[in-house]
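The complex appears here minus one protein chain, its other protein chains still in place.
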Amino acid sequence: MIRRHFLALAATTVLAFGLGGAAQAEDDFIVVQSTTSTQNSGLFDHILPIFTEKTGIEVRVVAVGTGQAIKNAANGDGDVLFVHAKPAEEKFVAQGHGLARSDVMYNDFVIVGPPADPAGVAGMSDVVAALTRIAEAEAPFASRGDDSGTNKAELRLWAATGIDARAASGGWYRETGSGMGATLNTGTAMGAYIMTDRATWIAFGNKGDYGIAVEGDAKMFNQYGIILVNPEMHGNVKAEAGQSFIDWVLSDEGQAAIAGYKVDGQQLFFPNAG
Amino acid sequence: MRDMTLDMHTADSATAPALLACQGLSFDAGGKRLIDDLTLEIHPGRRTLVMGPNGAGKSMLLRLLHGLIAPTTGELLWQGRPLDRGARAAQAMVFQRPVMLRRSVLANLRFALTVRGITGAARAAKAAEALDMARLTDMARRPARVLSGGEQQRLALARALVGQPRLLFLDEPTSSLDPASTRAIEDLINAACQRGVSIVMVTHDLGQARRIGDDLIFLQDGKLAETGTLKNVLAAPKSAATRAWLEGRLYTAPAP
Partner (left out) sequence: MFSLTDILSEALGLILTWDRDLSEIVMLSLRVTLTAVVISCLIGLPLGAMVGAFRFTGRGTVTVVLNALMGLPPVVVGLVVYLMLSASGPLGVLQLLYTPSAMIIAQTILVTPIIAALTKQVVEDLHDEYREQFASLGVGAFARMTALLWDARYSVLTVALAGFGRAVAEVGAVLIVGGNINHVTRVMTTTIALETSKGNLELALALGLLLLSIAVIVNALVMALRASAVRAAYA
């Protein structure tokens, strides 16, 4: 009798929660490999429902670092790539993994720092000079260190200073090896300067007493691009639905939706398609 | 049936064909010879007692005869032929400390029946019969492990008998029981014997031996000291070891 009890429990569990998951997964969805910055800022929560409402196509976003997003897409695990590392995106297309790349929007990077400002960079707009000063002061600097779009941009800027910051890794230069949010959590706790995209910073909930120290340099421009994963290379790609998402994002309506997303009255992304 | 059993009791054990026999049976463990070259016969319908001082190898002999452990040398014969599956199924054993499955009294009996391929209505009927025989019907639904020691041993005996064995091994089944519980077990053993089940039982208790023994196997240091009908051995023990034990003296074998 108890034996029946146990079997019934097991059976009910399997029935109630079971692999039935496959049944609910409709075919009308696409997977977008994207970045934590777009997800954490809340942009997708704002624009995706508009697209789904219009087309009936559900958009499933996998938000990882740009480096991992590109690798996942190169494995064919996604229909659309929506990231921010133009050279890497162009390489992705050149290798045949993706079709044409289009600019979607931009925002910019900023360097945030503690109020004590140990390197004395607050208010600067020349990012190369500011980074040089941080390195000379050996003030703590927290880097993503995860091959993400932000990390790549940061390394390009260090390259421009001529300083091998990574040689100081473990000293004043600290690679967290994690996402933007985790790096902000870690960096603010250790009093380090951190380079972040503006959107993530504005939406970030654990700023503490930190503020923006360096901003406004054209070198800190952060361009987002969108690419359809090549269906000829990866047979499972839903080219039609993926393309209709890209078309919508690049359309006047999609661009307006991006421009319309604001946090605390601040616009986070600036559409620049076409 | 009863008459026949009585006949068998009085029959000369030497002339009846052996139910189980062993020839040159030895068992070594840890570099020591624990059972040494035993040649024995167990006769049908008899209650054979295995006695001897501690460490003589009584429990070991029971396990060897029952096939729970494999002998180092020697062989076992079941009705004159090597042991097979059928012979194993015709034997059962009750241990000194009863092994109770973590189930109800009834489920313990049902398990033994299921193992023998008895299911359904036949199983229910046999289980009920066994409960009645062991006077455990009122406790059928109780967890076996909460029964008293005597009740547990009655259940173990009933569980061993429920498969209708021809030969039942008992390893000091009453060693930790009070007199009333001991009597209940002895009654069950006698009843089983009257139904034609042959018994091989290890006991320490000379009084118990006198009450229920037909034949005696006396072991000393893993060797056969003496065997025969209990009556004859008690009346005229031939070996020094048996004599010493009966007289309550400690005996150590002379160095070879």
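Lettered A and B in written order, each chain numbered from 1.
Just so it is clear, a contact is a pair of C-beta atoms (placed from the backbone, for glycine too) under 8 Å apart; a residue touches a chain by one contact, two chains touch by 3 or more.
From a predicted model like this one, the values you see are computed outputs, not experimental measurements.
Put simply, the hidden chain is in touch with A, B once you look at the whole complex.
Within the set A:Asn185, A:Gln223 or A:Gln267, the residue that contacts the chain not displayed is A:Asn185.
Within the whole complex, the absent chain has one touching residue among B:Ala92, B:Met201, B:Ala225 or B:Ala241, and that is B:Ala92.
One chain is missing from the display, and on subunit A it is touched by residues 1-3, 5-6, 9-10, 13-14, 16-19, 21-22, 25, 31, 36, 39-40, 44-45, 60-63, 72, 75-77, 179-182, 184-185, 203-207, 234, 236. Mapped onto subunit B, the interface with the missing chain covers residues 63, 66-68, 85, 88-89, 91-93, 95, 99, 101-104, 106-107, 111-112, 114-116, 141-143, 160, 163.
One rule holds in what follows: only the chains that are shown with their structure count from here on.
Averaging Cα coordinates per chain places subunit A and subunit B 78 Å apart.
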